[in-house]
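My questions all concern the structure below.
Note that one protein chain of the assembly has been removed; the remaining protein chains are unaltered in position.
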Amino acid sequence: MTMSEKRESPLAKAVRETSGVVLAECYQCGKCTAGCPMARYMDLTPNQIMRLAQAGDDAALERLLSCEALWYCVGCLTCAQRCPRQLDPAAVMDVLREMAHRRRKIPAAARKILAFHKAFLATVEWGGRMAEIPLVLRYKMNSGDFLSDVFLGPVMLAKRKLPLLPHRIRGRAEIRRIFATCRKGTRP
Amino acid sequence: MKTEKADVPTPTTFEPRITAFVCNWCTYAGADLAGTSRLQYAPNLRIIKLPCTGRIDPLFVLKAFENGADAVLVSGCHPGDCHYTSGNYHARRRWTLFRKLLALTGIGDDRLFFSWVSAAEGQKFADLVNDVTAKVRKAGPFQAAHPGRKA
Amino acid sequence: MKTLGYYPGCSLSGGGIELDLSVRAIAKVAGVELREIEDWNCCGASAAHSLDHSLAVALPFRVLALAESQGLSEVLAPCAACFSRLKGTQVRLTRSPELGQRMQELVERPYNGTVRILNINEFVASLLAEGLAGKFTRKLGLKVVAYYGCLLSRGEDIVTSDDAEDPQGMAAAIRVAGCEVLPWNSSNECCGGGFSMSKTGSVLDLSQAILDEARAVGADLVVTGCPMCHSNLDMRQLELLKRRRVPGALPILYLSELLGLAAGLEPGALGLGRHFIESRQLVRGGA
Partner (left out) sequence: MARIGVFICHCGENIGRTVDCPAVSAAAVRMPGVVHSVDYKYMCSDPGQQMIKKAIVEMKLTGVVVAACSPRMHERTFRAAAAEAGLNPFLLEMANLREHCSWVHADKAAATQKAIDLVRVMVAKARRDRALRPIRVPVEPTALVVGGGIAGIQAALDIAAGGKKVVLVERGPSIGGHMARLSETFPTLDCSQCILTPRMVEAASHPNITLMTYSEVESVEGFVGNFTVTVRHKARYVDPAKCTGCGDCFNKCPLKNIPNEFDAGLGMRRAIYVPFPQAVPNKPVIDAAHCTMLQKGKCGLCAKICPRGAIDYKDQDSLVKVKVGAVVLATGFQLWDHAAYGEYGGGRLADVIDGFAFERLASASGPTGGLIKRPSDGKEPKTIVFLQCCGSRDDKAGKKYCSKICCMYTAKHAMLYRHKVHDGRAVVFYMDVRAAGKGYEEFVRRALSDDGAEYVRGRVSRITRKQDGTLVVRGADTLAGRPVTIEADLVVLADAVVPRPGSEKLAQIFGVGYDQDGFYSEAHPKLRPVETAAAGVFLAGACQAPKDIPESVAQASASAAKVLGLFANPELEREPIIARVNRATCAHCRACISACPYGAAKDFDVLDRAGKVLRTVVDVNEGLCQGCGTCAAVCRSHSVDLDGFTGEQIHAELNALL
C-alpha cells in the first residue's frame, strides 16, 4: 500500500477501486485537455476534472457532478494514450458520470446525451440488440428533440439501411436479467 | 512507489529461513540501494557478506542447510562486472558442478538460487527476495523434506 | 476452407449494412467462411459504458461466452466500436481472474478466455496472407486517405497490431488494391463518435476538419473501417454540404468495399448504392 492510497479521500478511493486510477498521480500537465477533441465544448476541461477530483471535497464534488463536460467524453482514448503518468482521465470521467447519473444531477445541456444513451440501452434491454427505429423514436420522446434530422429517416429507409422490424434475440430474458442485476449495483 | 507488498508473517504460515551469500561490491550494495529506495520485501532473508562470490566454499552452503536454512541464495556481480576481475566467473564454474552434486542429495532448484544483482539493481534485489521467498514457501520446510538434518 | 467466427454487431444490420455486405463479399472471394455467433447480443457500445460499468463488461462477456461455447476461437468484429468493447473486455478478463469470476456469476455462463477478437484491418491482413490479392481484377488507381479514427488506432492493449500515433494497418491493403495512400494528419483524429444525434454540432465540426484535410491533400475518397466514423463522414456530410461548410461531396468507403471493388465485384452488391454520398462513379461504369 502506497502513502497516497492510505491518505485518499472517499472520492479518490471510489475512483481507484472502479477505474484503477490513483488520482494523486496526476501532475496536471494538461496533455489530456490538449488532445481532447471535445475539450473546446466543455465547461470543465479534463485536467480540471482531474484537479477537482484530487481535491475531493464536497464543493469540488458538487461542481464535478453538475458539470456538462462529464457527458461530453466521446471515448476516443486519446487522453489515456498520451498521458505521461499512464493515467486514464476518461475512466475517471466514467466513474463521475455514473455517480452523477445515480444522483440524478444532469445538467440541461447534457440531457440529450443521456436521453440517447438511455434510449439505446432500452432497445438493447428489450430485444438484446440495438434497433435504430425504436431507438430514434424513444430518443425523440425522451429528449423532446423532434425537429432535428427529420429528413434522414425516410432517406435511410429508401436506401434500405433501416430494417423496419427489429430483430429480437432468443436469449432476451437472459439480457433482461443481466440488466436487472447490474441495476442493483454489482461491481465488476 | 509501486512495490510488491512485503510478506508479513503470521503465526499460522510457514516462514522460510533463507541464507544468502552475497558479494560486497555488487549485491550487498544493491541491497543497500533497495534500502535507500525504501523498497519493501519479505523479511526472511539473512545475508552473509563475502568479498566476492569467488570466496564461497561449497561447505558453507552445506553448513547453511545443516543449520536450518530452508534455502540458500548466492548472488554476486554480473558476468564481466566482477570487482575482482574474474572471481564471480570462478564461482559460477564451481557452482555448476556443486549444484549437480547437491542435486544427488535431493537439494534441487527449489532450494538453491543463483542470481546476479549489481549495485544499481535495488529493485531487482527486492524482487529477487520476494520471488525466492514465495518459491520456498511453496516448497515447504527443508526439514520436512530432509528429516535427517539437525535443526 | 478457413472458418472464422463473425460478430456483425447491431450497426451492421442497420445503418452500417454496407460494411456487413462488403465484408461477407470479400470473405467469400478469399474463400473464408464467416460463421455468425448464434443469438449474439449488443456489446453495449458507448451507452452502457457511459452509464453502468458492470453492464459495459457483462454484455460483451455474454458474446465472448457464446462464441467460446460455439467453438469459435477467432471472431471477426468489423465494427470498430464492437471490436474495442469485445477485445477491451477480453483484456480486462485476462488481467483480472476475479472479474471473470464475478462476470460468470452475473451472466450465468462459463467463459475460459479462449476467444481471439479480430478487427477489420487484422481480418483484411489475414485475407491478403491467404492470397486475396491474386483475385483482384479491377485497377482502381484512386488516391486514398486511410481513416482509422479512434478505435482502430488507440487502446494500447486493444489495437495491438498497429501504432496508435501512426497507424498503417490499412495501407498495405489499399496499395494492393491499386490505390495510392496519401499521407495526412487526420488518420487517427476523432470524428465525434456516438454524438451524431445527441451533440450533432460537435460531430459536424470534427468531421468537417477531417473532410477538409482529406480534400487538401488531394484525396479522391476516404477509406474507413468503422460504421460510426462512416456515418459521421458520410451521412453528416449532407448537412455540411447543405450549410456550404464543405465545397463538394467526398465519397467515404469502407476498406472492405474498396477491396470488393478491386476484386471486380458490383458496386451495388457491396452496398455502395446505400451511401448518402454517391461513390459509384469511383469505378468506371459503376454509376
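Should a chain be cited, it is by its letter among A, B and C, assigned in written order, with residues numbered from 1 in that chain.
Quick note on the criterion: a contact is a pair of C-beta atoms (placed from the backbone, for glycine too) under 8 Å apart; a residue touches a chain by one contact, two chains touch by 3 or more.
Note that this is a predicted model, so its numbers are computed, not measured.
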Sort by label and list the shown chains the missing chain touches.
-> A, B, C
In chain B, positions touching the absent partner | 6, 8-9, 17, 19, 25, 28-29, 31-32, 34-36, 38-41, 43, 46-48, 50-52, 54-57, 60, 63-64, 67-69, 78, 80-81, 83-87, 90-91, 94, 118-120, 123, 126, 151
Hidden partner interface residues of chain C, rising order | 163-166, 185, 216-217
Chain not shown, touching residues in chain A | 27-36, 39-40, 44-45, 47-48, 78, 82-86
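Rule of thumb we're sticking to: only the chains that are shown with their structure count from here on.
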Centroid distance [mean C-alpha coordinates] between chain B and chain A, Å = 51
Distance between the CA centroids of chain A and chain C (whole Å) is 22
Could you check chain A for residues that touch two or more other chains and list them?
-> none
Chain A partner contacts - residues on chain C that touch it in the complex | 10-11, 13-15, 17, 39-42, 44-55, 57-59, 62, 99, 102-103, 106-108, 150-151, 154-156, 164-165, 189-190, 192-195, 197-202, 206, 235, 273-276
Enumerate the contact residues on chain A facing chain C in the complex.
-> 18, 37-38, 41, 71-78, 80-81, 94-95, 97-98, 101, 112-118, 120-121, 124, 128-132, 136, 139, 143, 145, 148-149, 152, 155-156, 159-163, 167, 169-171, 174-175, 177-179, 181-183, 185-188
